[in-house]
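So the structure is just underneath, and the comments pick up after that.
With one protein chain removed, the remaining protein chains of the complex are shown where they sit.
Entry: subunit A
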């Protein structure tokens, strides 16, 4: 059977790798104006912070914001702190919620599946692309923060939470490490968003549901009555990047976060597959 297949269509059987599809979908993500609008909005956060501090002349406000005037590098730390609870989940919700439902609503899903992209293969690629967006989003906030800080304020060595002073270049490294931590923190939410996206043909619905869940998780995380639940919330380590600002770096929170997010990815990835593999595509 497969022999006959190979004979009738020699050029077509090179296995079912993910490569071309992944590259094509990644390129598509970064070709969309919407992606750049989201990243642009994220980049605006440190810019607004820095300009506000510059105009008012001094600090106060949430953590790190007070330090910006003294050392521009703090703009990166301050911006990611501000972006984590709402703005980052919002953009991730948009991208993850759109993965499958967006294709369904455009009518492209049926053509991808007829092609055949393969349901599991398509889902894995869509998840990977949404995860790549998480990294792009977190990096955008941090890098835009460092750049605007560099432009508007003096820059110098940074005193860590543990009291040690590290040179400016090392502080940049720490900032990028924080971006990686935050990106990983958002993988669980991404998996949830992709799962919700397999449930509907209405992308806006999937996006909204994902964002609402991200807020719900944080509210649950703030209720001390539910403290037994806290370590298992996907938002448990969203602010855990303080440990990366110690000397030596305390990796415990980073590692716990990786395990937690992997767990969410496995659970919701399996749910998404279970749903998507058996689902009738009627869009």
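To be clear about the criterion, a residue touches a chain if its C-beta (ideal position, glycine included) is under 8 Å from a C-beta of that chain, and two chains touch if they have at least 3 such contacts; residues count from 1.
The criterion applied here is as follows: contacts and distances are computed from a predicted model.
*Asks:* Just to verify: the chain that's not displayed, which of "Molybdopterin-dependent oxidoreductase", "Acyl-CoA dehydrogenase", "Twin-arginine translocation pathway signal" or "ATP-binding cassette domain-containing protein" does UniProt list as its protein name?
*Replies:* Of the names offered in "Molybdopterin-dependent oxidoreductase", "Acyl-CoA dehydrogenase", "Twin-arginine translocation pathway signal" or "ATP-binding cassette domain-containing protein", the absent chain's UniProt record gives "ATP-binding cassette domain-containing protein".
*Asks:* Among A:51, A:106, A:212 or A:252, which one touches the chain that has been omitted from the display?
*Replies:* Here the residue in touch with the unshown chain is A:106.
*Asks:* Just checking the interface: what residues of subunit A touch the absent partner chain?
*Replies:* 1-2, 4-5, 8-9, 11-17, 20-21, 23-24, 28, 31-33, 106-118, 121-122, 278, 280-282
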